[in-house]
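Pasting a structure below so you can have a look.
Rest of the complex left out; these chains stay put.
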Amino acid sequence: MPSALLEVQGITKRFPGVLALDNVSLAVGAGEVVGLIGENGAGKSTLMNILGGVIQADAGSIRLDGRAAAIRTVSDAIALGIGFIHQELNVLDNLDVAGNIFLGREPVWGGPLRLVSRREMFTRAEEFLKRLGLDIPGSTPLGQLSLAHQQMVEIAKALSQDARLIIMDEPTSALTLSETERLLVTVRDLRAQGVSIIYISHRLGEMGRCADRVVVLRDGRNAGELGRGEINHQAMVRLMVGRDLQDWYVHGSGAKAPRYFEVRGLRTRAHPACEVSFDVGRGEVLGLAGLVGAGRSEVAQAIFGVDAPLAGEVRLEGKTVRIQSARDAIRARIYLVPEDRRRAGLVTEMTVRENITMPDLWRYTVAGLVRGAKETAAAGAQCAALRVKTPSVEAKVLNLSGGNQQKVVLAKWLALEPKVLIFDEPTRGIDVGAKAEIYRLMRDLAERGVAILMISSELDEILGVSDRVAVMHEGALTGILERRECSEEAIMHLAVGQCPLRSAS
Amino acid sequence: MKKEVGIFVLLLALCAVVSIMDPRFVSAANLQNQARLIGMYGVFSIGMGVVIVTAGIDLSVGSIFALQGVLLSMMLREWHWPWPLAVAAVIGGTMALGTLHGALVTVARLQPFIVTLCGLLFYRGAARFIASDEAKGFGAEGFGMLRELATGSIAGVPMPFVALVAIAVLMWVVLHRSVYGRYLFAVGRNEDAARYSGINSRLIIASAYVVAAALAGISGILIAFYTNSISPSGHGTFYELYGIAAAVLGGCSLRGGEGSVIGIVIGTALLQVLRNLVNLLGIPSSLEFAVMGAVILAGVMVDQVLMQRRQSRLATKGPREPAGAPKRPGEC
Amino acid sequence: KGQGEGEKAGGGKMLLAFVTNNTSDFWTIARAGCNKAVAELPNVQLEFRLPDGTAADQKRIMDDLLTKGAAGIAISPVDPANQTLTLNEVAKRTLLLTQDSDAPTSDRACYIGTDNVAAGRQAGELIKQALPDGGKIVVFVGSLDAQNAKDRFAGIKEVIQGAKIDILDARTDDTDRVRAKANVLDAIVRYSDVACLVGLWSYNGPAILNAVKESGKVGKVKIVCFDEEDETLQGVRDGAIFATVVQQPYEFGYQAIKIMARVAGGDKSLIPASKQIIVPTLAITKDKVDEFAARLKVLRGR
């Protein structure tokens, strides 16, 4: 291991009611890429927040270059050369791209007035963006960028800080394959320049491709470490979960009734020129792959009626269903598990019970008044069936881990006996253990005759779970692959359409 | 529920102190007077609370009182409408305005603050214009049972207070026990998530303004008969602020999704007792506002401290909050 | 001087303005007087403005009137002492009258209105009549910082001195009628021995009357108030109100317009040497109320 740049010793952090970090240690060498993994709530982000000066540790020491470092504020961390890409996107859509990159470190002129020298900022911003393969002017309003490009801007921001250590907390959760690829290349470049990186991801495949070493946290404690040669899926999972995970991906017996659920000529507002048509069989899992911004989420939202389609027909069991709002879809038993569960899937400040019964509260009423007992019983039953880890159904969803939050979203729909269930990025930001459970649930549902449409940006997941795969590119459906035709290459070929790499470079 | 306990204790303590300093506070006459005022203010404050639960606000209440008061007087005294018709027209009219506010907020997607600020200006102007800047009133006439209904008493309990109790019970059930109430809180917390659960969030939000307007309509009639005379330029000025203050004291968060009917009623009572105290203890009238301002601030700060202690887990974890959650400081 | 600097208002008519101090009902009667005068004059156009009760609004309105070329402005200044400068500015550019409330040190051409201190004295005398053996009184008003409130209060104090009459308290309500009434109710609770309630502003009369009725103290507590709101007159008629001191706003309006029209036409003979035309206030007691109400009805045209 190269000489240690960062040494963290015995960090403990207690939040009221939770011991988030318990005597955790971590060392990062100069020019080393350390992968940091662990289940949801293992304490990864908490540890990083301490390094980044967002919060303070209760105990423990941080040494940089062998000297004790006091990191009390974010500015301290930046001054010490620590760059931080947060788990949540933290960009400002009322500033331009360059303004976001240089926020807090703007080049100034004009003495005490501290005026922003914008020209300089634009040119310098463009340099950093180019390094990431992004050819956009620094004056572009950030709001005009796709989510993926916004994420790239955040990465450019970390680069621009001339950081010696860059923390990347799930940088790829909003990226698809090509951008992820690009990022991994950048990570390797940075390492070559002697920059150290702490890389957090639930996509374990990325670890093998970029990490020199993987550190595993479990329940706020160090659970072990894997050297370069030892990094493999099984070993990582074993350290994270404490046991081996069986039947990771489960394939089903295939469609029981083809053309059970049909979408014909669907046009969405984001891509009004393109028509999308496909069908999903009863008991089938249709994967929907594509690059970020391919328009998959729009299709899902149009089918579910939250963003009513411009045109098109949706047929279920041979009958046309008119969908103008989410209520129409719900009445037809077509449900959506949205990609942003905390914004669209759950009212996080409300309890598990209230969230589960939200779509069909009328069921639990007598004379228009909610019967608490009935409701609690139903919510409890759903939680038990899905094995949601929660102290009680009265806990606020806010307090659950990502995987359990996702299960609550599921619970809300499963109580309503779905016919069609659309999953949009069902495992985004979810740890392996919870992922496996969600795949199993999805498969169980299919076996029970539900038609499932699964949008995912993780090729492994698409390949591992789907019975067939549809691929989209810039709003259009470029092809549907049967199970046997599916391969990474085949999907990527369709996903980039006619001009490969265009969207990424 | 715990939230209300704090302010209830404050109210009791205040009452105890006042009655020790001036035993006339607990005289039947004074209690009746206070009950009447609490009733009048409480009814529209509950409506304000409903709007605030949906993360909205209604600044137009005071001007609506002026407009409806002027019209009520004209209907009864100048156009000689039968009182049930006039009452129905007035409440229906305010509800139409509420519908308009709701539509502007949900369909035109304007900010509630702006919509109702325009209402504040517009209705005041309309009231003054309609009344040609003259005070309107009800003279000494009874208008059938209407005056009795608005100002009388049942077994010594003033009618406005009876109305408040009835409305509070009804609204408690609606807000805290019905499906509609649950949806109000849900859209106030996270409109998108509510919409993704199949709730017609626009309808729910718009309806809150209609409910608030209906309650303002009832309150307005009580207030009109209390003063028995409506000066179009002054009637009801600042009442929206009293309503907001009562709701906030009672535990409503202006960020939406929080609040309770009981809290609002207690908040109203607290403000009223404060004003009574200023008068009874002979504190100069000029300080009345200052006392109110100080007590509201103190109440909100204590609430904030208690909440932080109780929920410090959730409160401190800024970075983990969902996209739709509060982003601003000033949690309350 | 005396001639508006702008051209005459539209249609070659002379523009005369009447500016009140707030939007109270009191001014309806003055407006009737103005209209009467306009009807009698061939060539006059009236601009009747009701500011929101602040000096800022009054100044803004007068500036706009000057822009419009008003040949005369009759205003009821809210704070005469401090508005003198403003009034002098206006007086330089057009004919300025004060009405209802005077600014004696300003360059106004003339004052038409009540002597509020005298009106206060009149009310004081009425209080003495109502309480021959003395007693305790509480005073109610919208705000104590208004000139007319100060003058009336001063007049009352002056007269009741040495008459065994104590002023217990003065409560203000910012013209919120709910509070006006609540203040009275609170005072009745607090001062169980209060013998007379005094209302200085027009709406205080009805507010006191209603509160006293509600407390069942009609007759036990005397009421003396100002101005002629319908309910006040009814209260006097019923004997619930001992007396009310009324001004004659109709005269303010009528005479102000007449005088301005004359002076603008070059004839200053209507302005007395004292530059004050005091319209006497009347004490309306039960015996005079019917006659007064009948006259009022004619004036208001209702």
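Order of writing sets the chain letters: A, B and C. Residues in each chain are counted from 1.
Heads up, the rule we're going with is that a contact is a pair of C-beta atoms (placed from the backbone, for glycine too) under 8 Å apart; a residue touches a chain by one contact, two chains touch by 3 or more.
Predicted model only: the values in this text are computed from it and were never measured.
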Composition by chain label (entire complex, not just displayed copies): A x1, B x2, C x1
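Here is the rule we use: only the chains that are shown with their structure count from here on.
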Overall pattern in which the protein chains touch one another (line/ring/star/complete/other): line
Closest chain to global C-alpha mean, per-chain Cα centroids: B
Distance between chain centroids, defined by C-alpha means - chain A, chain C (Å): 73
For chain B paired with chain C, centre-to-centre distance based on mean C-alpha positions, whole Å: 35
Junction residues of chain C, two or more chains touched: none
Of all residues in chain B, the ones touching two or more other chains: none
Residues on chain A engaged by chain B in the complex (per definition of touch): 15-18, 45, 49, 54-55, 86-88, 304, 306, 325-327, 329-330, 336, 338, 340, 342-350, 354, 358-359, 361-362, 365, 368-370, 396, 398-399, 412
Chain B residues touching chain A - in the complex, by the definition given at the top: 173, 177-180, 182-183, 185-186, 189-190, 192-200, 257, 312-314, 316-325
Interfacial residue positions of chain B with respect to chain C in the complex: 22, 24, 27, 29-30, 33, 37, 40, 128, 132-135, 137, 139-140, 151, 223, 226-235, 237-238, 275-276, 279-280, 282, 285-286
